[in-house]
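As you look at this complex, bear in mind that one protein chain is not there, while each of the others sits in place.
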Amino acid sequence: MAWTKDTENYSLGKASISRKTIFMPIVLLTDFGHADGYAGILHGVIAKIAPEVRVIDLAHGVPPFDLLQANLILYRACPYFPKGSIFVVVVDPGVGGSRNPILVETDHHYFIGPDNGVFTLALSEQKVKNIFLLQDKKFFLTEISSTFHGRDIFAPAAAHLARGTAGKEFGPPLPDYLRLADLEPKQTGDRLSGKIISIDRFGNAVTNLKKSFLKRFFPDLKISASVAAVHRLPLRHTHYAEGKAGEALLLFGSSALLEIAVYQGSAAEKLDLKLGDEVEISAS
Amino acid sequence: MAWTKDTENYSLGKASISRKTIFMPIVLLTDFGHADGYAGILHGVIAKIAPEVRVIDLAHGVPPFDLLQANLILYRACPYFPKGSIFVVVVDPGVGGSRNPILVETDHHYFIGPDNGVFTLALSEQKVKNIFLLQDKKFFLTEISSTFHGRDIFAPAAAHLARGTAGKEFGPPLPDYLRLADLEPKQTGDRLSGKIISIDRFGNAVTNLKKSFLKRFFPDLKISASVAAVHRLPLRHTHYAEGKAGEALLLFGSSALLEIAVYQGSAAEKLDLKLGDEVEISAS
Partner (left out) sequence: MAWTKDTENYSLGKASISRKTIFMPIVLLTDFGHADGYAGILHGVIAKIAPEVRVIDLAHGVPPFDLLQANLILYRACPYFPKGSIFVVVVDPGVGGSRNPILVETDHHYFIGPDNGVFTLALSEQKVKNIFLLQDKKFFLTEISSTFHGRDIFAPAAAHLARGTAGKEFGPPLPDYLRLADLEPKQTGDRLSGKIISIDRFGNAVTNLKKSFLKRFFPDLKISASVAAVHRLPLRHTHYAEGKAGEALLLFGSSALLEIAVYQGSAAEKLDLKLGDEVEISAS
């Protein structure tokens, strides 16, 4: 039961709550949206098997099949969730096909979902300890549809894991998991480049360029970015609010990824940025 | 207290959790969307009356007043929720008018909402035991608005039900509930037809044709569908991923309803499908 917190015992006024009885949450990330009830069904499946386990919705608004965006959301979120949290990620364009359903155990968390690269960024920051194939049908629903493995395989597996089933009981170990090649920045000679992997609701364009990565090449971070081969922006700001209203800014966002923003405006609109646009880095 | 699970007692490592203290969830399905806080208010109302009861959001993105879509979501979800779950459905174009607020008890679940047909499909799969008028005002909020019965009547009633109030205490029994005629497939002579009752976020078009219904006429399920009088599709696939990218498929979806899909694409867009389009079935 490694994922129950069992070292603390709080005294709360006259009532005493033992942390023993608090389970680590199951955290859902899907591209199901909010109109069809598919995300709610995952809650139902878990409540049937493990009614005492808390379920948190990380997000269900991932654009359909967008593995890049799902990667980014999971990467940003992981550090802020309790040790032992069980992430269930269902962005699964190949459902019913040949990709494996897997469970990944790291030094911090558990990850359940299709082995299609959706865990690439998040796992790059954690120490992977075990990978298991989700194979034993006694941990699935009785009938497995071909189109909704989130309901029939992933959610039930997460609920059983939360209640104490060990990873190895789900199926045989696997040697590795799939990585998305697309997420790595490129270094060619003295050329360093990344790209825009997400545009958020505020119009901020987030790149795949980590602060730690850029520091290896430019220890003082005196850099400029050429964005979409059109806009040249120096890295000078650390706060949105340092800019003038409407001004384009280059800065590290809240997850230490380089991003392009406009103070109180939309960078995507103002600079006409799109997913996949190249961001080339040079000394400034 | 039929809806607390009181037959199981789990030993979880050193901690023991009695299922006695776990209440069956209240499950919310509305057309409130996520921008106005109306769905959140239902949570507040329930937390005031029954703070120990878990509340699950099935979906709040039903298109405004869309009784067909609400029917489908509820029908799909019910089998995956624990026995004793209390479904509160607020899709209520006639709020403030003459439709009755009702509670329906079945062999599996409780249903609370307006008697406007919204439960038709879900109840067709369950054994209805009792129907009660929600009448006794002591189970409502003190002030009943004319426009927000979800907050003032349905959520408080659900919270009281979850805490142990018996169905008959809410009001007199009713002989029946309203059914939506629109949801039944049509059989005219040797002609069998249904229609598209939902298009989901992935562009899959779901019909009102159940697998069990079609099997009565075509036991081997060797059928074709003529969709919107234009596209003729044979039933050949069981998995989205069996198709070629971009190919239109006819298959039974994850709730055993016939649907039209396009592998890794949108059937609605590619085939120009709309809600209400006719789907005519013939032997293939």
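The first chain written gets the first letter, and so on, giving A and B; residue counts start at 1 in each chain.
What we mean here is this: a contact is a pair of C-beta atoms (placed from the backbone, for glycine too) under 8 Å apart; a residue touches a chain by one contact, two chains touch by 3 or more.
None of these values were measured; they are calculated from a predicted model.
Of the candidate positions A:Leu29, A:Leu141, A:Leu183 or A:Leu209, contact with the unshown chain belongs to A:Leu29. Touch with the chain omitted from the figure is made, among B:Val45, B:Leu58 or B:Leu74, by B:Val45.
In the full complex, subunit B contacts the hidden chain through residues 1, 4, 6, 18, 20-21, 31-37, 39-41, 43-45, 47-48, 51-52, 64-65, 93-98, 145-148, 151-152, 163-164.
Residues touching the missing chain, restricted to subunit A, are 5, 10, 12-15, 17, 19, 22, 25, 27, 29, 34, 54, 56-63, 69, 73-74, 76-77, 80-82, 85, 198, 200-202, 238-242, 251, 253-254, 264 (touch as defined at the top).
Keep this in mind: only the chains that are shown with their structure count from here on.
A separation of 30 Å divides the Cα centre of subunit A from that of subunit B.
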